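A single protein chain has been omitted from the complex, and every remaining protein chain is retained in its original position.
As written, the chain order gives the labels A and B, with residue 1 at the start of each chain.
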Amino acid sequence: MVENDTLALQTNNVYVHYGSKMAINNVAVDFHKNQVTSLIGPSGCGKSTFLRCLNRMNDVIDICKVQGEFHLNGIDIYGPEIQVENLRKQVGMVFQKPNPFPKTIYENVAYGPKIHGLASTKSELDDIVKDTLNRAGLYTEVKDRLDDIATGLSGGQQQRLCIARAIAIKPEIILMDEPCSALDPIATAVIEELINELKENYTIVIVTHSMQQAARISDKTAYFHLGEMIEFGITSNIFTNPNHEMTEAYISGRIG
Amino acid sequence: MTDLSKRLASEKRFKYFAMFAMCLSLFFVVILMLKIFTTGSGAFIRTTIEASVYFDPSAIEVTNESSVKAINKASYVNLADQIVKDNHPNLSDEKFILVREMYTRKFDFQLRDYIASNPNIIGKTVTMEITASSDLDQIVKGNYPRDVPEAQRKINDYQLSVLDSLDADGKISSTFNLWFFTNGDSRDPETAGILGALMGSFYALLICFSFAFPVGLLASIYLEEFVRPGKLTDFIEVNINNLAAVPSIVYGLLGLGMLIGVFGMPYQVPLVGGLVLGFMTLPTIIIASRASLRGVPPSIREGALAVGATKTQTVFHHVIPLSLPGSLTGTIIGMAQALGETAPLLMVGMVAFVMDIPGGALDPATGLPSQIYLWSESAERGFLEKTSAGIMLLLGFLIIMNTIAVIIRRKLEVKW
Partner (left out) sequence: MTQHINSAFDAGLADVNMQIAKLGALAETQLDNSLTALKDKNIKKFDSIIERDKKLDELTAEVSSSVFELIALWSPIAYDLRSLLVADRVGAILERVGDYSKNIARRSQVIVTEESFDRLPVNIVGLGEHVQGLLHRSLDAYMENDLQKAMNIWESDIDTDRLYLSIFKEIVSYMSDNPDDAKMLTHMIFISKNLERVGDYTTSIAKQTYFLSEGEYPDTKRPKAMTTY
């Protein structure tokens, strides 16, 4: 694989504590532009916690204390001059369970652009919604029912709508926290294909429990275990010939 | 407990006990309802006496050209007396008083209203249904026995004979008692109506809602969404739960001491009554609203935060719309409870005899339950049925409010 040299997000010396419990211990991962990076590992290994550090979703949790360097295009995202709302405009997020707002499909997509003032007229907003749904591969399926309530869509469609909602505000990075774990294999395949297309324009970080999924869609893979990053490298290497015994045991389903 | 048949037998026994308990409570409810309905239904009927009415210009202070204001101001007592005399000719003064007592004391008001709504009537003769006095009404309805010694009756033998002759002439009839719904309170049962109390309760509940709902909603949003959980919030939570169980008369004392005593608000007005009911409903609203806020899944909040919404935007754009049905349901149930409360109204003076129908929250008024209480205290037999009718009305409103609450919860609540 050709190494893309432009870094989107750089992390170093990351420590996260929940109260007195250490959740992340000295992790450093670099995320390259227009690449998909998977974070894999057993439950409770800290991969989701780490992911939520990247758009400061952990700020909501009082006892969660994040330390370390996070540089988005060279700027410290935990810096004092950073407004977390603006950070989240740049770093979008898609969650494990599809969580569309119980409003219309149109409103779901239009919400982000509205609060960030990305459209000044209704027709501009219409264009953004249409374009976004198109990029999320959902437009042809929902174009006749934009005013229907989004919770009436199928699980896979709901999740793609959530992806549309995230990309409607034109982020640079999309974080995905096990986006397919609530979906059937076909809906999963559609999302995976979508991720592959989105890679052209976005940098994607995905936490997944499915190692096959990580293998299929990601360029780089990081293996987490008990809050530490055991191995980080090119996905094809991790899945054919990992360097670390723990990685090997985990990915091949062995008792490590 | 090894023997299966024994276990099954005990199960059966338990079932019968439970059925018995349920039937017993149902029995009491039915008795209560029957009692209220049989007693109260009479209040919707009034007895009238047909009479020919000559609007004698000489007995009337006003003319056909007089303004409505003048007509309303004038006295018609003389006209009323003359009409009674016209219909019962050749009465001695003593007998006249007895016959006059058979007609409602408020005969003059009935005449006034008739003149006001029928201009150019003065000088003409019409046949009118004159409302009978409550005592006569009760005799006709059979609520007073006729076959007891005269001294134990409110209607003496002479009056009975007049009644019988009127009845023989077909002049006694029963009509729907619209006055019950359009009049304020009165010393005379036949003219006493519930509207004054109804409006008093309406204004009080309006004040209660406009005070308690926003305050309760905002307090619950603050407690649930913004403040960090800790010792202070625990303390507040415990106190709110306790306040919900505080006897309502304590809120009445609070209203008396604080609103009237300290802030110098007027006595007897729905504004104070409504605020007191609001204090009482506040814990219920806060508890219900917090529960419905907690019912909004965290994933919705995360979804909004993740697209860069601020905390306030998240709460106002997403959380509140989703929790509103729950909050409203709690509020309506709390208000239904407030509607039925007498004790707090008692303390702030909304339990007085008020004849006029209140036109606003600052007019002296009484509330539905306090009106019922007042009527139940009255000696006249005619108020007994008013009391029951008032209870029927109150129960009706409670049922309507609770139904609205159920409908809101069913229709508007988002399912997850």
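Throughout what follows, contacts are C-beta pairs under 8 Å (C-beta built on N, C-alpha and C of every residue); 3 or more make two chains touch, one makes a residue touch a chain.
Owing to the predicted nature of the structure, the values given are computational and were not obtained by experimental measurement.
Q: Which chains here touch the chain that is missing from view?
A: Touch partners of the hidden chain, whole complex considered, are A.
Q: Using the touch definition from the top, which of A:P80, A:P185 or A:G253 touches the missing chain?
A: Touching the chain that is not displayed is residue A:G253.
Q: Give the residue, chosen from A:L39, A:V109 or A:M211, that touches the chain omitted from the document.
A: Considering the complete complex, A:M211 is the one touching the chain left out.
Q: For subunit A, enumerate the residues touching the unshown chain of the complex.
A: Counting only subunit A, the missing chain is touched by 211-212, 215, 239-242, 248-249, 251-256.
Everything that follows uses one rule, which is that only the chains that are shown with their structure count from here on.
Q: How far is the middle of subunit A from the middle of subunit B, if each middle is the mean of its Cα atoms, in Å?
A: Computed value for the inter-centroid distance: 60 Å.
Q: Give the list of subunit A residues in touch with subunit B in this complex.
A: 55, 57, 60, 62, 85-89, 92-93, 95, 97, 99-102, 111-112, 115-116, 151, 162, 165-166, 168-169
Q: List the residues on subunit B that touch subunit A in their complex, please.
A: It comes out as residues 228, 297, 299-300, 302-310, 313, 317-318, 322, 414.
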